[in-house]
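One chain of protein is taken out of this complex; the other chains stay put.
Which chain is which? They are A and B, in the order written, and residues in each are numbered from 1.
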Amino acid sequence: MADDNRLISVQGLKVYFRSGHACARAVDGVSFEVRKKETVCIVGESGCGKTVSALSILGLVTTPPGEIIDGRIVFAGQNLLELSEKEMQKIRGNHIAMVFQEPLTSLNPVFTIGDQISEAVRIHKKIGAESLREKCIRLLKDVGIPAPEQRLEDYPHQLSGGQRQRVMIAMALACDPDLIIADEPTTALDVTVQAQILELFGAIQKKQSMSILYITHDLGVVAAIADRVYVMYAGMIAEQGNTEQIFRNARHPYTQGLLASLPSLSKRGKRLYSIPGSVPNPAYKPAGCPFHPRCPHKAPSCSTEYPKMCDYGQGHLARCPILFQDKGHHT
Amino acid sequence: MLSFIGRSFVQKIITLFFVSIVSFLIIHLAPGKPSQVDPMNPKFTPEVVERFRKEFHLDKPLYVQYVYFYQDLFTGKTVSWKDNQSVLKKIWERFLNSLPLFIVGTLLTWTLSFPVGIRSAIFRKGIFDRTATFLSYLLISIPGFFFAYVLIIFVVTRFHVPVIGMVTFGIGDASIPYILMDRIWHMLLPSVLVATGGIAVLSRYVRSQMLEVEGQDYIRTARAKGLPPEQVHYKHALRNALLPFVTMFGLILPGLIGGSVIIESIFSWPGMGRMAYEAILARDYPIILTVNFVSAVLVLAGTFISDLLYLIVDPRIRL
Partner (left out) sequence: MNLNETTVTKDFHLEEPLAPKQTRLEEFWLLFGQNRLAIMGLLIFILFFCCAIAGLFLTSGSKPIFDPSLIRLEEKLRPPFSKPNLDLLEPNQVPTLNFYLMGTDDLGRDVFARMLQGAWVSLTVGFVAVGISVLIGIFMGGIAGYFGQHYIKIDHILWTLFLVSGTGLVLLDVTLSGAALLLLCLAYIVYVVLTRHRSRKKAHSSWRAMLHTNAVSVDTLIMRIVDIMLCFPSFFLILTVVAILPASIYNIMIVIGLTSWMGTTRFVRAEFLSLREQDFVAAAKALGIGNFRIIFRHMMPNAVAPVLVSATIGIASAILTEAGLSFLGFGVPPPNATWGNILSGGKNFIFDAPWLTFIPGITILIVVLSFNLFGEGLRDALNPKLRERH
């Protein structure tokens, strides 16, 4: 791995939520990295800990009940988890920005769009009022909002869902961050808007050469935009690799299941595959491999031993020793 | 917008009409006739009672009495049965006495409960929050009259100042600052007492409102932008949390009348509450009914004002 090319790397992150006597292990030893100018996708079912991982990068996990137990998040040579709140404020919005899952509720209803976009710039950059306004207009234009001059004075409720998500993206872009974390930015929107937003991300990246960490549960989106992919299951990374490797050569039963459950033309008329069972409750995960109750390749050792990461070469790793041995790889 | 105001206004008028009927019925259908106020009283000879009944239309059917009563009320001719004085004038005098208590009490309530509630919400589960929470339960639970006596004992034994009444009796020709201080001392306890319950309830409400807002997604957005905590709390959260309180400005209007009956009678404060209490004791129905009617008007006007304020304040509501 070319170290100098690395923008952010998360190592062994563990985030637990305590509620009363139960402890939900939402993120349980996750490691991933994003290189410069790269689009990385994290895919996984609802509740597997994607949002929590992203929030921990920005230090935004609500601290009671949540707690970052372990891990390092290295960004620009420093461990973000050790920074003070003040130092984190300089990073948030400025170097790392985030677009949230729910565009409908993520904008403050009592401030105008213009206020909310310019706020981040005002905090992080020294900039005059006139150029600030110009910058806001340009940002809105960049994200494809028509008549941006008028929109500045609008309140969020006057915008459609897609437009609000564009405003969120404009807010994230406002300080030209190095990394944008987009947490399922299109889930709440309809399909055509989804396509437009995806296109927008592509265009932004080409123009501004920033890295994007794109969180989604939609493999179709992954295929469209990702350079590299992390597949997450119940708080762990099940498999990682570039898009080609994941889609053509999946090595983890969960990834295989996900791919098999994708509808496609060639499967017309046949019954769609669905992974049996359901995602475990993060507070009561099974011992051993969290996927084993649903796994078609389950071996006795699966229910006792936590699976090791198995290296298939060229950055393709999967957390399933059983399939690894089947294929004749040996460590 | 105009149609909303119109509709709301008509609705309030209709409600008021029913309130007037109901309060009239409550008073007049209850056992015990006003003319039998005190059968032992030698003043009430049968002839006097008869004249009395005639004079106040008590010999007419109920609905005629109703019409007469509200006709008199609206033309300002209603008089008290006890001393034949105009009810509206009496109420106005007493109202002016109650007003300072109400104003000081309201100011205390609103200026104290906001800082307390906001601080509790921001430092949730901390020492301050726990103390404030317990104290507010204590203040909600303490009977007002008992608290009044505790305070009276405390102030009288500690500062040796008289606290009963509006002014010290026979203070006539003292110097102006002395009279002023005397006034303030007399006003302090009753207004603190009027405010205690309000502070407890309102600060809890501010806290829960604030916590609710702090849990919203847009607060996370604000933090993700890198805003410092003060801006997140006092700009983004507070602005939203304040919305419902703007409307409560309308709802403090009815406080002008209700609530202070006990406190005013403990402190011999000649205000509205005490007048109402005395009227009830004397079965002075015109006063009771008028006070009731005025307070219903205040409640309705209050809700009307809060609806309007909400329209103005919340950008999401545009009619």
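Assume contacts are C-beta pairs under 8 Å (C-beta built on N, C-alpha and C of every residue); 3 or more make two chains touch, one makes a residue touch a chain.
Every value quoted in this text rests on a predicted model; they were computed, and no experiment measured them.
Participant: With the missing chain put back, one of B:4, B:18, B:92 or B:178 would touch it. Which one?
Facilitator: B:18
Participant: With the missing chain put back, one of B:79, B:118, B:219 or B:299 would touch it. Which one?
Facilitator: Once the missing chain is taken into account, the touching residue is B:299.
Participant: Could you tell which one of A:21, A:86 or A:268 touches the chain left off the display?
Facilitator: A:21
Participant: Pick from B:65, B:97 or B:208: which residue touches the chain that isn't shown?
Facilitator: B:208
Participant: Write the list of chain B residues that the hidden chain touches.
Facilitator: Its contact residues with the unshown chain are 14-16, 18-19, 22-23, 26-27, 30-32, 134, 137-138, 140-147, 149-150, 152-153, 208, 211-212, 215, 254, 257-259, 261-262, 265, 276-277, 280-281, 283, 288, 291-292, 295-296, 299-300.
One rule holds for everything that comes next: only the chains that are shown with their structure count from here on.
Participant: How big is the gap, in whole Å, between where the Cα atoms of chain A centre and where those of chain B centre?
Facilitator: Here chain A and chain B have centroids separated by 54 Å.
Participant: In their shared complex, at which residues does chain A touch chain B?
Facilitator: Per the touch definition, chain A meets chain B at residues 55, 58, 60, 64, 85-86, 88-94, 97-98, 100, 102, 105-111, 119-120, 123-124, 155, 157, 168, 171.
Participant: Chain A touches which residues of chain B in the complex?
Facilitator: The touching residues are 125, 216-218, 220-229, 236, 239-240, 243, 314-316.
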